[in-house]
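Got a structure for you, written out below as structure tokens; questions coming shortly.
In this view, the complex is presented without one of its protein chains, the others remaining in place.
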Amino acid sequence: MELLEGIADRFNYWIYVILMMIGLFAMISKNNLIKKLIGMSIFQTAIILFYVSISYKEGATIPILYHDQVHGAHHEEASVTETAAHHDAEQVAHEASADVHAEASDHAEHAASSDHDDHAVSHEDHGSLEIDPDLFVNPLPHVLMLTAIVVGVATLGVGLAITQKLYGEFGTLEESEILEQIKSAK
Amino acid sequence: MTEQAPVLILLFPFLTAIVVALVGIRIKTVCWPLVLLSLAGSVWASLVTLVRVIESGTISYKLGGWDPPMGIEFRIDGLNALVAVTVTIVALLVAIYSRDGVISENKNKVSQYYTLFLLLIAGLLGMVITGDAFNLYVLLEISALTSYALLAMGNIRATLASYKYLIMGTIGASFYLLGVGYLYMKTGSLNMVDIHEQLIVNHLDGSSTILVGFILITVGVWIKMAFFPLHAWLPNAYAYAPTTSSAIMGPLVTKVMIYVMIRMVLTVFGPVYAFEVLNWDNIIVWLAVIGIVAGSIGALAQKDLRKMLTFLIIAEVGYMVGGVWLADETGMVGSIFHIISDAFMTLCVFLFAGIIYTKTGRRDINAVDGLFKKMPLTMIGFLVGAFSLIGIPPTAGFFSKWYLIQGGINSGNWEYVVALLFSSLVNAVLFFRIIEIAHFGAKPVEGHDAHHGDDHAKISEGSFTQVFPLLATAAIILGLGIFNKEIVSIIQDFVSQFNLVAGI
Amino acid sequence: MIITGLLLLQAEKDFPDWGDTSSPANSYRLSQHYITQTLHETTVPNMVTAVLADYRGYDTMFETVVIFTAGIAIIGILSVIGTGGNREQFEPKLSEKKPDLIIDTTCRLIIPIIQVFALYVVAHGHHSPGGGFQGGVIFGASFILLALARNLQTAQAWVPENRILNLAGIGIFIYAGFGVAALFLGGNFLDYGVLTKILPGGVEDARSHSMLGVEIGVAFTVTAIMFSIYSSLASNGTMKEGI
Partner (left out) sequence: MTPDTIISFKPVLVCLVSLLAIIPIILLGKKLNLREGATFAAGFIKFGLVLSMLPAVLAGSTIEFTMWQILPRLSIAFRVDQFGMLFALVASSLWIITSLYAIGYMRGLKEHSQTRFYSFFAVSLSATLGVAFSANLFTLYLFYEMLSLATYPLVTHHQDKEARTGGRTYLTYLLTTSIGFVLPALIFIFLKTDGGMDFVGGGFLRDHIGPTEGLVLVLLLTFGFAKAGLMPFHSWLPGAMVAPTPVSALLHAVAVVKVGVFCILRVYSGVFGIDFLADLDLGVIITWIAGFTIVVSSAIALTQDSLKRRLAFSTIGQLSYIIMGMALLTPYGATGSMMHIAMHAFGKITLFFCAGAIFEATGKKYISQMVGIGKRMPITMTAFFIGSLSVIGIPLAGGFWSKFYLLMGTVESGQYAMLIILLTSSLLNAAYFFPITFRAFFCKADDSLFEDKVEEAHPCAVIALSLTALATMVLFFYPGPFFSLAEAATQQFMNF
């Protein structure tokens, strides 16, 4: 039972491993050049899945503050406590995350206050806006993945350009035939 | 202005790359001077940074004004200041050399070529000075992409080789990314020093995620570095590339990857973790030994001059990886010094191969037929490089081998010492084969007093822009050899802070 | 193959011990800081864009460089006739075959909308998901749609080949320009806070304005490079006859 629960709990990590294996297999053993590139993109998407699954938090929304919260900042405590209360009710079921919550909240307290003093010049109306970090998904992996996607596109583009040049020269996309032609040509 | 120097090292090649891309299309002749100017600027900046590092220890330059864990920061200490200086000087020398090479080989793509050339150097420099693990991945990707393109611009054989390089390189880079992901999962931070602190604070030594992260990163870096079992793509990648591309990539790309490995082992994971906890460093030293032996034998079997040199690079990589994993202070100092001296040695030999190729148009070893008379300057440059690769005393190669062997003896890996000696002997055989052909002429002539046929009369000395960098590199090799005390003392106090136990 | 087989086993072996989904990484102060402080420091509600453009702005700058290199590399590898000034500038005449009515009208309708939407995405990177990259890609896609609908020449007429490169270059220059401006004004590279001297509003507003500027720069480069990759790949470098 424990193993099953383990797998269920980290379901997306399993998928990531399987995807990565498919990608790697394709890249290494496939003979056709284009198939290798496809394998490569599968491989890169597997990594992106892995990163994104790191940043997931139970019951957290996308890392963008709601419209009301942005303006809510203007009338300080009222809106924050109201949203926090609403969330508390919903989260009481997840006793597991209770301690995380408690510890996280004092984190926010500490971060907010320390941040407060060094921004002496910052505008008063923003004040100590209360944003509970557990409400939002961790944004950092998403940023990293933006870069990884772009890198994937770039490598794919260069790969395709090279395959096109090879095709123009050798007339075939099968690596084995290309090697024969080189041997015969040499 | 000087405290901005760290970022200037990078900015000069980066911004000029874009200017060259835009302006180069219209006026081709403007590219070369621009490239030279930018690289001279970055040499100046790296020297200033080195001086500041010597005076005030590690510099931390916060990018975007955010303090380290939030924003990205450059962390420059003894090690990467030295490597940055080497990279910029080698780049400047190759840039001077490249004027004839680029024009003769891909005449209508001069501006693209130089843009990629500068971006490659910017990528490498960024990798050397950055203190952030993910940023290192991005810059790794840039230098990889530019090297695929620089290779693919050569003849058709080079394009096929660069395709293989692309596949292997992407696997290597993605493994590195995965490794960083694993680390991030456990430590939550991307800044190298921060990760290290987290590793110690929550004493994560035991957790297998960190172990797998470590394996992934090291394997990824090994692939990029063409360490022995994973080196398949290197030989024909560099052999058929345009001369300037192989001249810039031979000495630099592999050396910077070795620097990345050392940075990972020392700063991020910490020597205690990397050597004691894992304690399979002896296996790696054995791998390195096989790498050295295979590289040297491979080089023996080659007819093509540049392919032979690429096999030598594989052997040199074996030196450095072995040197690091001896887990011994002198071995570490030796491998770091070897990075610097080997970059110049490989550059000198590749420049020579490039000049021979442009002059005689032939790749094979006999192209060197009877060149002592016709191209004495080039031959002298080559001689210094060859002696340094073999390890004849006054040159830098001797001293780096000196430290490596010392490290080997201290840490009791005798097989490493034997491998080093074996490969220097093989180098001796290789290079004297060339010197012999250069001295005599390819075809053995009977008779008492053989005067060579002077069919090569038309070959004159290489043009100034080709011969000057070769001689400059030779001078640097000698200089490094004689004045290595200062450099070694910088490395020493960098390595000592990790208080590696001297020999297990 | 054996090596990769070994590696796959490695990936398999480490699986059991991973942290649970509400993993420690998220509790570490770094991500906490991003979530809580972005509003304070950059008045930009969308944390992802804030981190993307400001905290790790240096990363994203090299992001754009990666795309730029890809574009240059592809032109470098493929372009047989070279892009030197001396290439005879043929007049991109519209091909005589009459475009098919349905495709023509639909694309005449859609393309402007796509482009407007793309601009919206770029501009609203602060408040809603989106930003330089996404907007740029959509904008580029609109050109590609045009090239597909008609033929390469018409798309070329709109955005001639060497001007694309300039566009891409200008994009990066804008981005790097912000960084260098910060340098000249005394702050470290890419430190937008220092730009308050020239930009209206407080430190945070300066940060969000400069982020917007950077996003536009990124959009330029991405559009230009997307289209140039398409055009060189489609026409195998000759930039003449597309699909």
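Here the chain labels run A, B and C in written order, and each chain numbers its own residues starting at 1.
Rule of thumb we're sticking to: a contact is a pair of C-beta atoms (placed from the backbone, for glycine too) under 8 Å apart; a residue touches a chain by one contact, two chains touch by 3 or more.
Quantities reported herein were computed from a predicted structural model and do not represent experimental measurements.
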{"item": "Contacts of the hidden chain among displayed chains", "value": "B"}
{"item": "Residue touching the undisplayed chain, where the options are B:Trp44, B:Trp286, B:Trp402 or B:Phe468", "value": "B:Trp402"}
{"item": "Absent-chain contact - pick from B:Leu37, B:Ile200, B:Ile283 or B:Ile482", "value": "B:Ile482"}
{"item": "Touch residues of subunit B, complete complex, unshown partner", "value": "387, 390-394, 399, 402, 405-406, 409-410, 417, 421, 424-425, 428-429, 432, 436, 439-441, 444-452, 482, 484-485, 488"}
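Throughout what follows, only the chains that are shown with their structure count from here on.
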{"item": "Pairwise touch network: line, ring, star, complete, or other", "value": "complete"}
{"item": "Between subunit A and subunit B, centroid-to-centroid distance (C-alpha), Å", "value": "33"}
{"item": "Interface hub residues of subunit C, defined as touching at least two other chains", "value": "7, 11, 18, 23, 25-27, 29-31, 33-34, 56, 59, 63, 66, 69-70, 73-74, 77"}
{"item": "Where subunit A touches two or more other chains at once, by residue number", "value": "24, 54, 140, 147, 151, 154-155, 158, 161-162, 165"}
{"item": "Subunit B contact footprint on subunit C (complex, rising order)", "value": "3, 7, 10-11, 13-14, 17-19, 23-31, 33-34, 54-59, 62-63, 65-66, 68-70, 72-77, 79, 81-85, 162, 165-166, 168-169, 172-173, 176, 180, 182-183, 187-194"}
{"item": "Sites on subunit B touched by subunit A in the complex", "value": "134, 137-138, 141, 145, 148-149, 152, 156-157, 159-160, 162-163, 166-167, 170-171, 173-174, 177-178, 181, 184-185, 190"}
{"item": "Complex interface listing, subunit A residues touching subunit B", "value": "24, 27, 33, 36, 40, 43-44, 47, 50-51, 54, 140-141, 144, 147-148, 151, 154-155, 158-159, 161-163, 165-166, 169-170, 178, 182"}
